[in-house]
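Every protein chain but one is kept in place in this view of the complex.
The block that comes next holds chain A.
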């Protein structure tokens, strides 16, 4: 990479992952069924990001 990344670019993915995680953490508290499924999907995103990085960003 040549230039410096702006702050927005550095924190875009981390912010999205954090927002999804918070949605998931609260979702399962508010009910069962679909709300549990939403929490599973959103809290799986940090794991998915690491698996993606291990495949696509490994050098």
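One rule holds in what follows: a residue touches a chain if its C-beta (ideal position, glycine included) is under 8 Å from a C-beta of that chain, and two chains touch if they have at least 3 such contacts; residues count from 1.
Keep this in mind: contacts and distances are computed from a predicted model.
Chemist: Write down which listed name, "NAD(P)H-dependent oxidoreductase subunit E", "Iron-regulated membrane protein", "Cytochrome oxidase subunit I profile domain-containing protein" or "Tryptophan synthase alpha chain", is the UniProt protein name of the chain that is not shown.
Modeler: "Iron-regulated membrane protein"
Chemist: Taking the full complex into account, what residues of chain A touch the chain not shown?
Modeler: Chain A touches the chain not shown through residues 1, 3-5, 7, 10-14, 17-19, 21-22, 25, 27-32, 35-36, 39-40, 43-44, 46-47, 49-50, 52-54, 56-59.
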